[in-house]
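Omission of a single protein chain aside, the complex is shown with its protein chains in their original locations.
Here is chain A:
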Amino acid sequence: MRRLRLFLPLAAFVLLAAVLYRGLSLDPTDLPSALIGRAVPAFELPDLDSGEPITEQDLRGQSALVNVWATWCYSCRVEHPYLLELADAGVPIFGLNYKDESAKAREWLADLGDPYTRTIADKEGALGLDLGVYGAPETYVVGANGTVLYRHVGVVDERVWRDILEPVYQAGSAR
């Protein structure tokens, strides 16, 4: 018994090391959306191109991505080519142009290409607020029934799509 007690500090150290080691691979900026499993909040905002109103109903019918972007967002430019690839592959992506100037945004899409099925112009960030957006880029996976399935914060690239978003997206189209 006495002998075993000598190993207590070692046991404590191993436990602490395990906890800290786990901490190394955790991403503290990875906040789950408060909306997971809930319906996309109701909204009515103009289409960036036509000015026609878009509502949460327009997102339904198929699994889709909602990509939050803005011309002032550097990382959005980084992920843009990959979004074009995804759109080419037939993934519906709705753009949420977040707190941006519409003229600049239209110019961006004309210059770099437009991967979006439709682009929602959220000039005041009202929908952004309801979604809990805290910075661009963010990408939401929305199921066919209009529920939020996943939120990814940061750039979407091939690895993120393949490992994280695509499985959720595939599962979402079944609902």
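Keep this in mind: contacts are C-beta pairs under 8 Å (C-beta built on N, C-alpha and C of every residue); 3 or more make two chains touch, one makes a residue touch a chain; residues count from 1.
Note that in this section contacts and distances are computed from a predicted model.
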item	value
Choices "LemA family protein", "Chemotaxis protein CheW", "Cytochrome c-type biogenesis protein" or "ABC transporter permease subunit" - which one is the UniProt name of the chain not shown	"Cytochrome c-type biogenesis protein"
Selected residue (touches chain absent from view) among A:9, A:32, A:51 or A:90	A:32
Residues of chain A (touch criterion as defined above) contacting the omitted chain	28-29, 31-35, 99, 125, 129-132, 134-135
